[in-house]
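One structure is given here, and the rest of the page talks about it.
One protein chain is absent from this view; the other protein chains keep their places.
Right, subunit A next:
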Amino acid sequence: MFVALHSDLSSFGFFSIVYFIYEIEVHTVSLSFLSEDIRMKNEGEASEQPDNTAFTQQQLPAWQPILSAGIVIPGFLIIGLAFLGIGIGLFLTSQTIQVLEMDYTGVEKDSPCFQCTMQSVQNCTCEVTFSLSALFTGPVFFYYGLSNYFQNFRKYGVSKDYYQLTGDTQYFKSPRDVCFPYSHDSKNNPIVPCGAIANSMFNDTFELYQIINGTKKKVPLDGKGISWWTDFNIKYRNPSSVNGSFASAFDGTVKPINWPKAAYELDLTDPNNNGFLNQDFLVWMRRAALPQFRKLYRRITEGDYAGGLPAGNYSLTVHYNYPVLSFDGRKKLVFSNVSWMGGKNDFLGIAYLVVGSLCVVMSVVMLIVYAKFKFSDDDDA
């Protein structure tokens, strides 16, 4: 027994080694030379009696599953019921999620931000008001959304210098070519952070007020923890300060053309949220998958609003800087709370319900079909 097992293993060993070698050269193997190899090999060992192992004789013990009605029908039923259960859960969860979505692009003449769409206006601010009839349970997540905005353009996507963003000052002086045409300004000064993604960073800012008896009460917005933990802690690094000054690390470089201020000025209040580690920057740098997307802007987790936004009137001050109308884009504000499944998404629940009921229906149909055939062919399975 042991011997048999051993030779069995050895033949497999050979097999896997061959494959391994092959795997390494997987691109490199010709389409026909192997066959010739065997010939040479075979002629050499032709006189040997072949190994009498289960593997060489293709007699390895095998499990031969056959999908018989006895397995499939209950299987379908179980899967179907499970899916229905999950689907109901998902759907109900999705229904409990509150979403408030507002387009503030200002396309319509009567919309609050219309005047900001004029190109002449600088530092435009507009105010969007909304009212909540019921408590918007917290924690509330505050997203901005863009549509018809292609963060997934190929050239756009590669247009960043990863080494710059890890704080490698060597690359501050000579940004990688992929950043072109956003690598140098017109005076040929290197741009840090270079590239199209950084350059196009979303720069509308928002302030949220609850209007209580005509007075505006500022809703504190929490900008921490809106980007991926790994992005903030590992992937992106700030350059180390030169002579104690963070800004001097950027000496000899210029800010991206579209930025109002340099990277080291993104958040002067909090050194941990400054430079490349600015949360808004990190969120922006994670490219969206689709041309219509939303990105997390802030969370409302503090003070009176930790439990959510109470019913009432709210006013949102928008510092309108980001132009989207040139490419027919739209900007949106989204307030949403999340569940264990993330944001509101009815699709998943519906999909589970549909597939689940499909499974159940099919198991019934199969049952009928098989009942008609009286399981006659079950035994040959």
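Quick note on the criterion: contacts are C-beta pairs under 8 Å (C-beta built on N, C-alpha and C of every residue); 3 or more make two chains touch, one makes a residue touch a chain; residues count from 1.
The definition used in the following text is that contacts and distances are computed from a predicted model.
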item: The complex's invisible chain, by UniProt name, from "Rhotekin", "Phospholipid-transporting ATPase", "Importin subunit alpha" or "Trafficking protein particle complex subunit"; value: "Phospholipid-transporting ATPase"
item: Residue of A:113, A:128 or A:196 in touch with the missing chain, whole complex considered; value: A:196
item: Of A:240, A:269 or A:326, the one touching the omitted chain in the full complex; value: A:326
item: Touching the absent chain when the full complex is considered, from A:77, A:132 or A:362; value: A:362
item: For subunit A, residues in touch with the removed chain; value: 12, 15, 18-19, 22-23, 25-39, 42-43, 46-47, 49-52, 56-58, 60-69, 72, 79, 83, 86, 90, 139, 141, 143, 149-160, 162-163, 176, 180-181, 196, 199-200, 225-228, 230-231, 234-235, 283, 286-296, 299, 323, 326-328, 336, 338-345, 347-348, 351-352, 355, 358-359, 362, 366, 369-370, 373, 376-377, 380-381
